[in-house]
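Take a look at subunit A:
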Amino acid sequence: MLSVEALKIRYGEVEAVRRVDLAVDSGEIIALVGANGAGKSSTLGAIAGLVPAVSGKVVFDGVDITGLAPEAIARKGVSLVPEGRRIFAGLTVADNLRLGGAMHLPATEARAREEEMLELFPILRRYHRVKGGNLSGGEQQMLAIARALMGKPRMVLLDEPSLGLAPQLIDTVFDLIAELRRNGLTILLVEQNVALALEIADRAIVLANGEVVLSGTAKELATSDLVRQAYLGA
Partner candidate 1 sequence: MIAQQIINAVSLGGVYALLALGLAIVFSIVGLINFAHGELMTLSGYALLAALVFGLPFPAAVLVAVSCGALAAVAMERVAFRPMRGASVTSLLLTSFAVSSLLKVVFQNGISARPQAVAMPSWMTGAFSFGDFTIGVGPSISIVVSALALIALELFLRRTVTGTAMRAAAEDFNVVRLMGIPASRIIATAFLLSGLLAGLAAMLWVAQRASVDPLMGFTPVLKAFIAAVVGGLGSLPGAVAGGFLLGIIEVLLQATLPAAVAPYRDAIVLSGVIAVLLVRPQGLIPAVRVQRS
Partner candidate 2 sequence: MPKLYRLHRAALYAAVFGTTVAVVSTASAEEIIIGAATAQTGGLAPYDQPALAGLRMALDELNAKGGLAGKYTVKLIIKDTRSDTAQTATVAQELIDAGAKIMITPCDADPSISAGQLTQPLGIPTLTLCGSAPVLTAAVGDVMFGTYPADNVQATAVADFAVAEGKKKVFLLTSPDSTYTANLPEYFGKVFEKKGGAVVGRGTFTMGQPDFSAEITNIKSLADQPDLIMTAAYEPDFPAFIQQLRGAGVTIPVYGADAIGTPTIKGLGKLVDGVVYTAAGYAEPGSKLEAFNAAFAKYAGHAPESTYEVNGYEIGLILDQAVKTAGSDDPKAIRDAIAGLKDFDGITGKITYAGTDRMPLRPVALMRYEGGEGKHIQTMIPDAADVPAP
C-alpha cells in the first residue's frame, strides 16, 4: 500500500535520514523503532509531505506522492498523528474533530463520523465543548487520534502515541490501535516503547542514525540480540 524507497532528508547540513526503504501492506501494523534522533519523525514527516525529501520516492497506492503538499497527501487518505499530539489548544474538542473531517466528508457524513468517534472515545463526548488545551495529556492523545480518523483515512501514521502517558493509559491507547487494525486500518507506528510496539506490530523496522539497521517480523525482532540489548534492556 505504501512504499518508501531510498528516502534521504537533510536539514541544512544535518543529514537526518540517510537512506530508508520500507513497505507497508494493506491492513498491517508496521512499527518503526529506534533511538532518539534516529530519523523516525522525519521519515513520517516526509511521507505526510511536511518535510521535503532530498531524494527518494514515496508511493501510496501505486501513485507517486513524493513532494506533494501535505493537504494533497491527506486527501489521498494518509493521515499523520504528529509527535507531541499538536491538537488545537484554543479550539473545542468538537471543533478539533470537525476540522479533521471537513475536507474529507460531506457535512452529514461528517456528523455521523463524529458520532462514531465519540463512541470509540467516550471521554471526548464528555469534554465535547471543552477547549483542547484544557484536556489532560492522555485525553489530548485520544483527541489527536480521533481527529486523524475523522476523515476516514486508509492509512494512519502514528508518531509516539504513548509519549508522556501513564502506563494504564498506554494500554488503553494500544488496545485502541489493535482495534483499529481489526477494522482494516493500515498503520505505521513510531514508538520508543519497543516492547509494546513489537507486541502489537506485524513487522518492524529498526532505524539508527538515519538508516535501516534491521527489519523483519515483530517476533523475529523481539528475539534478535541487537534489539534485546539495545532496546529491550535484556
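Criterion applied: all candidates are chains of the complex that A comes from, given by their letters.
The definition used in the following text is that contacts are C-beta pairs under 8 Å (C-beta built on N, C-alpha and C of every residue); 3 or more make two chains touch, one makes a residue touch a chain; residues count from 1.
Only a predicted model underlies this, so the values are computations on that prediction, with no experimental measurement involved.
**Q** Of the numbered candidates 1 or 2, which one touches subunit A within this complex?
**A** The answer is candidate 1.
**Q** Which of the residues in subunit A end up touching candidate 1 in this complex?
**A** These residues of subunit A touch candidate 1: 48-50, 69-71, 74-75, 79-80, 82, 86, 88-91, 95-96, 98-100, 102-104, 133, 147-148, 151.
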